[in-house]
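Only a single protein chain was left out; the remaining protein chains are all shown in position.
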Amino acid sequence: MPAWLVAALAAFAVLNVVLVIVTYVTLLERKFAARMQTRIGPYRVGPHGLLQPIADAVKLVMKEDIVPDAADRPVYNLAPIVFLIPCMLIFATIPFAPGLGVADLNIGILFFLAVSAMEIVGLFMAGWGSNNKYALLSAMRAVNQIISYDLPFIFSALVPVLLTGSLRLSDIAAAQSGLWFVFYPVIGQLAFLFFVISTLAAENRVPFDILEAESELVAGFRVEYSGMKFAIIQLGEYAHMVGSSFLGALLFLGAWSGPGPEWLGPIWFLIKAMLVFLLVTWVRWSFVRIRVDQILTLSWKLLLPATLLLLATTAVVIVWRTSGLT
Amino acid sequence: MASPESLTTIVMAVLRAMRVTFLNLFRKPVTVHYPDVERKYPNRFRGLLALTYDQETGEENCIGCRLCEYVCPPAVIKVEMLKAEKRNYAKTFTLELYACEFCELCVQVCPTDAIIMMKSFDLATTDRREMLLDKDRLHAIGLQHQPSWATGNRLRDAQTPPKGAPRPHPPQEPPAAKPAPSPTGASA
Amino acid sequence: MIDTAVQSQVAIDYSAGERLTMNMGPQHPSAHGVFRAILTLEGETVVGVDAVIGYLHRCHEKLAETLTYAQYPSIASKTDYVAAMTSEFAYVLAAEQIGVVDVPKRAQYIRVIAAELQRIASHLLWLGTWCMDMGGALGGGATVFLYCIRERELILDLFESLVGARLLYGLFQVGGVRYDLPDGWPQQCRDTLATIEQRLIEYERLLEDNPFFLARARGVGFITRELAEDVGVAGPLLRGSGVNFDLRRNLPYSSYGDFTFSVPVEPEGDCFARYRVRMVEFRQSIAIVRQALDRLPDGPISSRPALKSVAQIRIQKGEAYARVEGPRGEVGCYLIADGSPKPYRMKWRGASFSNLSVLPHVLPGHKVADVVAIMGSVDPVFGEVDR
Partner (left out) sequence: MTYEQAASTIAERFSGVTVETGAPLIVSVPVDQWRAFAQFAKESLGCRFFNFLSAVDWKDGGLEVVAVVDNLDDNVSLRLKTRLAPSPAEAGHDEAPRCASLVPVFRGANWMERECYDMFGIVFEDHPDLRRILLGDDWQGHPLLKSYAVDTPHPPYR
């Protein structure tokens, strides 16, 4: 079988697995949030609401696709696609098991971070294309929030890279078989904390979700979308969210290392990713949203210097460790 | 920008907030599966309006005196009296449910406990004309659902002073002549 | 998009370069009901506010001239439908002051219990919707909202077993109260108060020195003491700006003098001060209801019992202005009677009408996100604004 066919099949398989995970993650979040608010959550469609995501998808596909007449039509129609592509691409370099992964590039994490920053283009196109004041305001807010949080996101993701010395994701995962990086004395916990905070902000989840702040901007940049386009944007957002939690699980929680036989690896990896996702959801359902200017000051004045400092100390610690040992 | 001790208070506050939501994770949900689980009504529930029959004689209670028509704030009740030898009857009795405010003044003013409210609140109908209840619809509703405790006499008796009142019997337990239809007994 | 009919009055111009005129329109999710604020924005900060109200106007004052004294109380509860008890209280008090109708002691105590329970329920709804506005329907705000609604349900069950209805009661009538407490109600009420008191600690743990909540609430929406008095802002907004005035203590009505309670006053005047005032008011109301339940005298519940309770009441010529301390501030009913069974003129002083009229003086200079937070802390109910 020619190499490109193998890669295509692997990509097809991973894409479908990811789509299933992403749809069922929405149900997991709704049930988890419901229980946290002492209510039941979706239980009508299928046993205990298990078919709810499929029902949502079918509903959105069948919904009428309304395009505002004053919209900038090409930009408006292209925006969901441009938003979805990077969110799916980030799963390319994630190895789900030692050999199991679409493309295990030696610059894996660099590819991941570069592509995940691309989604802002699609987002701004959506905001601009729908020619709606609320969408424009929210797109403007999105640009400066995601840009300002990408830097801390990258720096905190680089800490494990320093600890293993390689950009390849499978190397990072392998290096953690002994000690998970989150348990690395001080640096591990801090790096994980900054990583989670900047994922929250890069995904514009509460308390940083000024993007689609219902109380002010109704639904943010998605306000003019309906039907399939809305489903695509929603899918992209959740895919990006799941991608980041997979990355978090890989970088800090030792992707597939866990008790039990070898083939249990991917299951452990999935459980850890879901734990990171639930941690983010837990934060999401406990806090109030803060204002735009406060978010930016938090990023530039607190998070950025902190992550830079952390990166420097890890470098110093590593140099001291290696020189001390040899 | 945050001094050390305010940093600790911030972190403590964040953890405390998250602890509250975490603890609520294990509380029993308060919502019920509505259509399958029927909600329990309190005794004095003000629901759908209905006309009643007398327990013994099986006759209509309503004597068409139009007191309810005069007292109704949104003027939704229309009654025409039918004169007869021993007692009068209501020829027609219409009630526009879409403007009714469920304030229970008509029940309070009715001398013969003819109009009472039922323990049911599913008033939705597909056709607006069904909201214009006429006499037989009101009687039919009276037989379908459970009546609420509040009837004209009980409401008025509850307001009169219990002790030393010239009333022949204290209002607490229901007057012997009219056994209370409500299952839980009059717990006035 | 802009409703052209209004265009002539509201000069909406796009010529002002970077100025953006945005409609926080009547259907806006955080509009607390039907209220349209036409905001002129420079970037994110608000420069001008033009409030358009009247969407919920039913002309209660004309309605009162056509309904008798026995009929109107249950309609009066529709002015401030979130605190229906205190709305009926004002009308009934005014009619009793003119007609010199005495109210038995037990009825006064039941009225105090109902009004204070209503204050707790109304403040619960305020806390829920305010956090929902600031936190977003898909975030922490919704959690606080659902907790508050869970507690408010307990109080609505209390009212339902007392009166039979959940939101608009008609419990009050001229001369007393229409329903007496059913058996077991006091005990149910005490249990509810105990759970709410315990849950209040949970809310404060969720919000108190939580950095995100403080960032949105502290230092936002300052109402100075002078502006508060000049505009006629009342209740928690007045006490939040440092004015020590509470009708229940300064001008006691319906035997409020028998109960001991403290009046919270916060000097700063920002959203957080109003939040602190209302959180203390929660506990004071719980204390009042407990005292009223302990010392509830028995006896008649109305000085116009039985058939007279619904018969025509003729109140002799005269006028009175009854003032009641509602959850949102001073609810007043200025009644002029002319001896007929219907009042000659009734002016309804809604607390939210004056509270809302302070917004155009306070909002300029704040960000769009703050507009929502300030509106939430002012807690307007549009039944009372538009009457």
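Chains: A, B and C, in written order; residue numbering restarts at 1 for each.
Following the convention adopted for this analysis, a residue touches a chain if its C-beta (ideal position, glycine included) is under 8 Å from a C-beta of that chain, and two chains touch if they have at least 3 such contacts.
In this text the structure is predicted, and so the values were computed from the model without any measurement.
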| item | value |
| --- | --- |
| Option touching the unshown chain, where C:E96, C:E160, C:E325 or C:D386 are the choices | C:D386 |
| Option from B:V11, B:L25 or B:A99 whose C-beta touches the chain left out | B:A99 |
| Selected from C:E330, C:D370 or C:E384 as touching the chain missing from the view | C:E330 |
| Residue, one of C:T143, C:S303, C:S354 or C:S377, that touches the chain absent here | C:S354 |
| Hidden-chain contact residue, picked from the options C:G25, C:G48 or C:G232 | C:G232 |
| Positions on subunit C where the hidden chain makes contact | 5-6, 8-9, 53-54, 57, 59, 61-62, 65-66, 226-227, 229-233, 243, 245, 250-251, 321, 330, 332, 334, 336, 345, 347, 349, 353-354, 357, 361, 386-387 |
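As a convention for this text, only the chains that are shown with their structure count from here on.
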| item | value |
| --- | --- |
| Centroid distance [mean C-alpha coordinates] between subunit B and subunit A, Å | 53 |
| Length of the line joining the C-alpha centres of subunit A and subunit C, rounded to whole Å | 43 |
| Residues of subunit A touching at least two other chains | 36-39, 285-287 |
| Residues of subunit C touching at least two other chains | 140, 143, 147, 150, 206-207, 210 |
| Subunit A to subunit B touching residues, read off their complex | 32, 34-40, 43, 282-283, 285-287, 297, 301-302 |
| In the complex with subunit A, residue positions of subunit C that touch it | 20, 22, 28-30, 44, 131-144, 146-147, 150, 206-207, 210, 212-213, 215-216, 367-372 |
| Subunit B to subunit A touching residues, read off their complex | 1-2, 14, 17-18, 20-22, 24-25, 27-31, 33 |
